[in-house]
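Can you keep this structure in mind? I'll have questions shortly.
Complex shown without one protein chain; remaining protein chains in place.
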Amino acid sequence: MSEPQHARAAACTRDADRLLPTDPQTRAIARDLYARVADAPIISPHGHVPASLLAKDEPFGDPAELFVVHDHYVTRLLHAAGLPLSDLGLGARAVEPREVWRRLAERWHLFAGTASGYWLDEELSTVLGIRTPLTPATADAVYDAVQARLLEPGMTPRSLFSAFRVAVLATTDDPLDDLADHRLLQGAGLRVLPTFRPDAYLDPDGRDFVERVERLLSATGSPQTFTGYLDALAARRAHFVANGAVSADHGVLEPVAADLDAAEAERLFGSVLAGTADARQRATFRAHMLLQMARMSVEDGLVMTVHAGVRRNHSTATLRSFGPDTGHDIPVPTSYTDGLRPLLERFGLDERLSLILFTVDETTFSRELAPLAGFYPSVRAGAPWWFLDAPHAMDRYRAAVTETAGFYRTSGFVDDTRAFLSIPVRHDTARRADAGYLARLVREGRLTLPGAERIADDLVDAIPRAAFRL
Amino acid sequence: MSEPQHARAAACTRDADRLLPTDPQTRAIARDLYARVADAPIISPHGHVPASLLAKDEPFGDPAELFVVHDHYVTRLLHAAGLPLSDLGLGARAVEPREVWRRLAERWHLFAGTASGYWLDEELSTVLGIRTPLTPATADAVYDAVQARLLEPGMTPRSLFSAFRVAVLATTDDPLDDLADHRLLQGAGLRVLPTFRPDAYLDPDGRDFVERVERLLSATGSPQTFTGYLDALAARRAHFVANGAVSADHGVLEPVAADLDAAEAERLFGSVLAGTADARQRATFRAHMLLQMARMSVEDGLVMTVHAGVRRNHSTATLRSFGPDTGHDIPVPTSYTDGLRPLLERFGLDERLSLILFTVDETTFSRELAPLAGFYPSVRAGAPWWFLDAPHAMDRYRAAVTETAGFYRTSGFVDDTRAFLSIPVRHDTARRADAGYLARLVREGRLTLPGAERIADDLVDAIPRAAFRL
Partner (left out) sequence: MSEPQHARAAACTRDADRLLPTDPQTRAIARDLYARVADAPIISPHGHVPASLLAKDEPFGDPAELFVVHDHYVTRLLHAAGLPLSDLGLGARAVEPREVWRRLAERWHLFAGTASGYWLDEELSTVLGIRTPLTPATADAVYDAVQARLLEPGMTPRSLFSAFRVAVLATTDDPLDDLADHRLLQGAGLRVLPTFRPDAYLDPDGRDFVERVERLLSATGSPQTFTGYLDALAARRAHFVANGAVSADHGVLEPVAADLDAAEAERLFGSVLAGTADARQRATFRAHMLLQMARMSVEDGLVMTVHAGVRRNHSTATLRSFGPDTGHDIPVPTSYTDGLRPLLERFGLDERLSLILFTVDETTFSRELAPLAGFYPSVRAGAPWWFLDAPHAMDRYRAAVTETAGFYRTSGFVDDTRAFLSIPVRHDTARRADAGYLARLVREGRLTLPGAERIADDLVDAIPRAAFRL
């Protein structure tokens, strides 16, 4: 098995033991555990890379476009430091890419210790093989080196897909997407799977909700009744299943489900479409649709993932000027125990359901997610996500979840990224963090070395395959 | 002082330094601190071992019965892995014990890293002296070895009570229990103390509440008035005190107390018995009864323990088929500051009250329990309980509580177990975790070694004795 590009580059420029535990004896165990899985194929069952990127397979654009403009992890910290997003190439006004890059370089120390700083360092050094550290003085040189590297052969998305050893990559897609790109890629031998993400069609408070529902109904030729609406959603899910989808993803503020009878649901559907439903009724509708999605998952086998607890678009002025996903989605306190109970009462014991619960409220790991995943055969505790998919947060997740639910009721790592080049880096981060946690258990006499080895292997393969039915 | 059986077995098969800190220098300090208390007598002031087990003193049943069927920590993880509880010997259908054991062995890797896995490993190796690791291949051999061991002399409950060096064991009992078993055991020189647990008689939402209240009133010959009801409870508490009880335990969803005047309480009592009280009124009644229990504790000296924050019987279908305590009690977000204030306003400064607050919501440790225990002479921060009585969670507890409240405002370890054989194992776990935390403080120059030694000693003796007035 030949050493992949990114692993070789890392050997030159990065500390080979990075992220591993500080204690030398624990580190030595972790090093061996990590080595087993460092080059294992990548299973990426949830993320936001557009299928079109791989379908078109064009060379990447300029370094600013690739690493700054579209990465809201990066732009938000520059914005927090006082730089208007418009100075970073967001919004209407054009900004010279090299200028954006310089602005990043001048403020690069702000990223010290952050997850995004780590990923970007890794992408430059281990993925692209750039050995010059980024500083204000080297900004132009690094820019040129990255630019040159991006134009080399082997640097197109599909080549990197192979070089990164991606076994499966799931995208996140609109229910009305025709999924032509996915078919094309699967035809070309790349396992790129769509994910059904229906939020905009389920939440009466979402932008253009009524219009979207109408488009959904007309796309499937369904009548404007609640049953027609459910049929339309089921039809689109079937289209996703037929094109390889293994999961449906649900982003909700509150993880709350409601079980309504048919007549009540029909009435509520009428009033949300008519715009006469009040806030409480709209919330009930949303909650009922979460339960309906679970029902459909039971029927069509799509794994149900729930990403809960984020107040989206906190800054209205920023939303208006620069659109959503611009760095101001902020978590809120979250609880699953009572809110999801109606759903679990209906389907929680059903072996056909696989429900993966993600959180950005760490308090739920030991309090709710591990206990739920430790009893319901349908529930798994999702890997750390968003603000938590960082080395120390990953360690806190394992510490909080494992003692109650073990390793086998977790989802396996999910990179959840829009940044294609960050995929190997993020999986590498998770593998190192997990190796460190396992090593600690070995050193504490709680796990044998062979036991830890099996778990390390399973965490990058059997566990995500089981969770996502791959 | 002769080495006890379980300590000798441990030397053969387990890492002597298990659970101690990873850094060698800190570990060396921890090892010495642990050695001081490793064989100290066990004070178990709160748990769920039935007194009848010791009163009857019969040999333990088969390995499945002993280690699987009645341990919902174990059955829930097997259930989560897809095994119906009925396949594990729960419910009506009989299952061959050896078959249950095999099912555990086949899925033993699921328990890696969990607290229940650790305890079971310890029970097999250090308590029973089984040296064969449990695997699918060794399932039958281990079963036979355990079975044989259980029939050896010295393996009856009372013999083990001595071998484990149990100084005090508190059980948890129904207020109407006659406590004959406790009297018998105390007569035989075993300090087995009952604990008054009146939840079912205080919560209008509990099963058979009205019937239970009627039984209580008739058992004590009290009139069906609120005063009669309070007198009946006080009479049963007196019966417990007379039989050695030192504490009364209260399991509540929300730790909320309410101070009502006599007339209002009388009216509310009437309406909850008549079934005309609405949800809010029933909650007020429950909250008032928590305050009344504090008042009675002030009067009769029973330590008041509160175990809050668990949504019991989350899965109704499971409850119906298999009863309560079958692994689906799930924690909810909890707060004590405002909810308990009426109780603390009344009795918090009263030196006659000892109130120990337990939580399954870790966020309350630094935010509420340590500050409350750091001011009110009546309040102590309870040791980690349930999902949190695991090595890393214990360490988080000490880290969260100590810097505000120190060691002497905590309760000392409470094993809270139904599994008799796990008692020495759980106390050993806590002793190792505390030794590790103390060693860290020594290594950080925050504690002298003699200071740490005194605390290590006190944590297994003076501290629980003070908290539980033993």
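For clarity, chains are labelled A and B in written order, and residue numbers in each chain start from 1.
The definition used in the following text is that a residue touches a chain if its C-beta (ideal position, glycine included) is under 8 Å from a C-beta of that chain, and two chains touch if they have at least 3 such contacts.
Just so you know, these numbers come straight off a predicted model, no measurement behind them.
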From A:68, A:388, A:401 or A:419, residue that would touch the chain that is not displayed: A:388
Where B:191, B:367, B:418 or B:465 are the choices, the one touching the absent chain is B:367
Missing-chain contact, candidates A:123, A:181 or A:362, resolves to A:362
Residue-wise, where is chain B in contact with the chain that is not depicted? 21, 23, 25-26, 333, 335, 337-338, 341, 344-345, 348-349, 351, 363, 366-368, 370-377, 379, 399, 402-409, 440-441, 443-447, 451, 454-455
Would you write out the residues of chain A that touch the absent chain, in ascending order? 14-15, 17-20, 22-24, 76-77, 79-82, 109-115, 117-118, 311, 314-318, 327-333, 360-363, 387-388, 390-393, 396
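Here is the rule we go by: only the chains that are shown with their structure count from here on.
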Separation of mean Cα positions, chain B and chain A [Å, integer]: 39
